[in-house]
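Only a single protein chain was left out; the remaining protein chains are all shown in position.
This part shows chain A:
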Amino acid sequence: MRYLPLEPADRAAMLAKIGARDVDALFADVPEEARLDGPVHGLPDHATELAVERDLGAMARKNVSAADVPFFLGCGAYRHHIPASVDHLIQRGEFLTSYTPYQPEIAQGTLQALFEFQTQVARLYGCDVANASMYDGSTACWEAIVMARRITRRSKAIISAGVHPHYVAVCQTMARFTKDALDVALPELTDGAPGDDMARLLAGIDGETSAVVVQYPNVLGHIDDLSELAERCHAKKALLIAVVTEPVALGAIRSPGEMGADIVVGEGQSLGVGLNFGGPYVGLFACREKHVRQMPGRLAGETVDAAGQRGFVLTLSTREQHIRREKATSNICTNSGLCALAFSVHMTLLGEKGLRNLAALNHARAVQAAERLAQIDGIDLVNGSFFNEFVLRLPQDARQVARALADRMILAGVSLGRLYPDGEGLDRGLVVAVTETNSDEDIAAFAAALEEVLA
C-alpha cells in the first residue's frame, strides 16, 4: 500500500520492542465480540492511483461543469475567474499540510497570512476587526445572531425577507433549539427599494430586539441603503447585522460598516475558492472593536518575540471552546483556513484597483444582460437596483424554464420556486447572476434559448 511505509520486518521488530505477540494483542481493550475478524464486508480492496483516478473521473464527467456551458447561477455561490497563482500558492505543502497554528514559532506563515486576511475582510466590510474565518456564510449568519444575543442580552431577532432562504433556514433550525425568537418573512417580486420589507423591519424594532439581519445586496439582488435601519436599531439598543453573499459587490458599492452595521458576516467563496458544489467555502465575520471579546472563532493577533521581533499568535482564546468549554462563545474549532488563504491571495492580487475594476466589469456585464433579457416578450426585470444579480419575472414557472434551458445546455439561473417551495407568487422568478466570466456570446445564447423556450 503506497501510503504505508512500515514493512513486515519493521512491524516484527516493533512488536518485539513493545513485547506484544502480534498486532491483535494491541487491541486487547476492544471486547472480543466487537473485533472484526477480517476486512469490513461489502467494500472493495485497495486500488492503484490510476484506477481511482479513472473511477472518479467517470463520476466527474457525468456532471455538467460551469466552464462547458453559458452559466448564470448565483444565489450565494458565484463563478469568478481565479488567477492561476492562487491555486498554486495554496497547494504549497507548508500551507496545505500544516495544522492550526498552535505553535506560533513555526507557524508564522499561516499566522501572518491570517492577520492580513483579517485586515482585508475588516476593510472590505467597513468594520474595525474580523476573525480568521468561519465555515461559510450561512453558519456565520447564525453565529452573528448568537453574538448579538450575548451583547444585548435579548433573544428576538428580525430577519429581512431578502436574506438567502438557506441562511434563514439554518438560523431557524438553531433557534428552535435555543429558544431564540426569529421574525421572518417571504420576499415579494416587487422592485422593493426600499419596499415593504424595509418598512416591516423599521416598524418591528422594539426594546426586545437583539438584532435586525439584512442581506446586502439581498437574495433578489436589490441594494438597499442601510443607514436609517442602523439608526433605528441603535436608538433601541439593538444591533444591525448585515450579510454579504457576494464580496465582489463591495468593490462597487458602499460597505455595510460605513452605513452603521455592527456585525457584518458573509460568504467569501467568490474570491479564490471556486464553486465546489457548495463547499468548502469560507465564512467572513467582522464587527466593532468593542465587541471583539464576544466574537466566535479564531483570531490572529500581533505581538513580539523574546528577541523583540514582530510576530503573530492566535489570541483571545479564552473565548474559545478548548479553554472555556461550555461557556465558550461558540463550539467552532476547525474553521476554513485554507479557503481564507485562497481568498486573501486572490484579494492581494486584485488589490483596491483590481477589485474595483472587477466589480465595475461585473456590474456592466449584468446591466447588459438584464437589458437584453428584459427585451424578451413576457419577461420583466424586477429590480430597480442590482450589482451582478437580478430577478426576471417569467410568464410561467421558472423551474420548468430552467430545466428546459438546461436541456439546451444553458445553465440559466436559480428558480425561486426551488429556493421557496412554499413561496406564493415567487414561482415565476428566476435569479440570474452575471460575472466577468460571461461573454457577449453567453448572453446572446441565453437570450436566444430563452426566446425559444418561451415561444
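Throughout what follows, contacts are C-beta pairs under 8 Å (C-beta built on N, C-alpha and C of every residue); 3 or more make two chains touch, one makes a residue touch a chain; residues count from 1.
One rule holds in what follows: contacts and distances are computed from a predicted model.
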Identity of the absent chain, which is to be given by its UniProt protein name, from "Phage shock protein C (PspC) family protein", "Peptidase S8/S53 domain-containing protein", "ABC transporter ATP-binding protein" or "glycine dehydrogenase (aminomethyl-transferring)": "glycine dehydrogenase (aminomethyl-transferring)"
Contacting the left-out chain in the complete assembly, out of A:Gly162, A:Gly337 or A:Gly429: A:Gly337
